[in-house]
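Structure provided below as C-alpha cells; questions to follow.
Complex shown without one protein chain; remaining protein chains in place.
Entry: subunit A
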Amino acid sequence: MTMAASTDAATPAVPTVAPAPERVGERWSWAPYLLSLPGLALFAVLLLVPLAMTALLSLNSFSFYGGIQDVWRFDNYLEILADSYFHEVFLRTFRIAALVTLLCALLGAPQAYILRRMTPAWRSLCLLIVLGPLLISVVSRTLGWALLLGSTGLLNQALMNLGLVSEPIEFMYTETGVVIALTHVLVPFMVLSVWASLQRLDPQVENAALSLGAGPSTVLRRIVLPQIVPGILSGSIIVFALAASAFATPAIIGGRRLKVAATLAYDEFLNTLNWPLGATVAILLLLANIVIIVGCNRLVERRYKQVFE
C-alpha cells in the first residue's frame, strides 16, 4: 500500500521534468552521416557503380556484326547455365579454389603454430620468410613457378636425375601446376590469419591441459585447434575468394587451354569482344563466391559457436 501511494505521488512530477533531456537525446544527428560521406562516395563510385554497370551489361546481348545490343534479357545467363563448356570452367575454378584453400589450411595453420613456439629472434626471421613473397609481384612469382615447373624446368630435371620418373611430369597447363602456384601465392594470408587468432591464446591454457594428463598431440587437437578455428575460417574465406577470382596465376600456368572463370571473362572481353557474356561470367563468379563463402561460414560458426563469441 505504501509503495503504491508513493509511486502515485511521484507520477505527476515525471512529465514536467523527464521528457526534456530525452528529446535532446533523440534528436536526429546528421554529423556522423556527413562525416562518413566522403568515404561512402568513394565506395559508391569505385565499387557500387562499376558493379551495377557490369550487372546491367550482363543483361545486354551481343551480335558479331552489330556489337552490343541495348536489350534487357537473361539470355547470357541461360546460355551459360545450358552450356557444358561453361559448367566445366566453373567447376574447375571452384575445384582449384577448394583444393588451394585446403592446402593453405593444412600448410598455413601448422606453420603459424610452429612460428608461435619459436624463440623471438627466430620467429621474426621466419615470419619475414613466410610473408616476404607478398612483397613480390604475383606475375614475377608465377613466372618463377613456370620456370620451375616447365617440362625442362628445375623440378622435372631433378626428378629425372634422381631416377624417380623417366618422362617429365606435365605441370604446366595442368590443374596441379595452378594449384601449386596459387597455394604458394596465398598461403601467407592463411598464416597471418591463424597467427592473429593464436595471439589470443593463453599459453597457460595449454599448460592446464598438460597438467591434467593430456599429451602434446591431444593438447593440439582438443585445446589449440578448436580455439583457432575462427582464424582458419577467416583465412579460408580470404584464400578461397582470392583463389576463385585469381587471374595472373591461372593465366600464366594454366594458359589458354586450362581456363578458369577469371581468364574466361577476360577472353570474352578482349578476344571475342563479347562484353555482355564476359560480364555475365563475372557476375556469376561473384554470386557463386558469395553463396559458397556465406554457406561455409554459417556451417562452421554453428559447429564452433562458443569460440566465435
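The working rule: a contact is a pair of C-beta atoms (placed from the backbone, for glycine too) under 8 Å apart; a residue touches a chain by one contact, two chains touch by 3 or more; residues count from 1.
Just so it is clear, contacts and distances are computed from a predicted model.
*Asks:* Just go with whichever of "Monooxygenase", "ABC transporter ATP-binding protein", "Acyl-CoA dehydrogenase family protein" or "Protocatechuate 3,4-dioxygenase subunit alpha" UniProt uses as the name of the absent chain.
*Replies:* This omitted chain is identified in its UniProt record as "ABC transporter ATP-binding protein".
*Asks:* For the chain left out of this view, which of A:Y77, A:Y173, A:F269 or A:Y304 touches it?
*Replies:* A:Y304
*Asks:* Touching the hidden chain in the complete assembly: which of A:S124, A:Q199, A:T218 or A:N271 does that?
*Replies:* Candidates A:S124, A:Q199, A:T218 or A:N271; residue touching the omitted chain: A:T218.
*Asks:* Of the listed residues A:Q157, A:Q227 or A:S245, which contacts the missing chain in the full complex?
*Replies:* A:Q227
*Asks:* Contact with the hidden chain only, please: which subunit A residues?
*Replies:* 202, 204-205, 207-216, 218, 222-223, 226-227, 304, 306-307, 309
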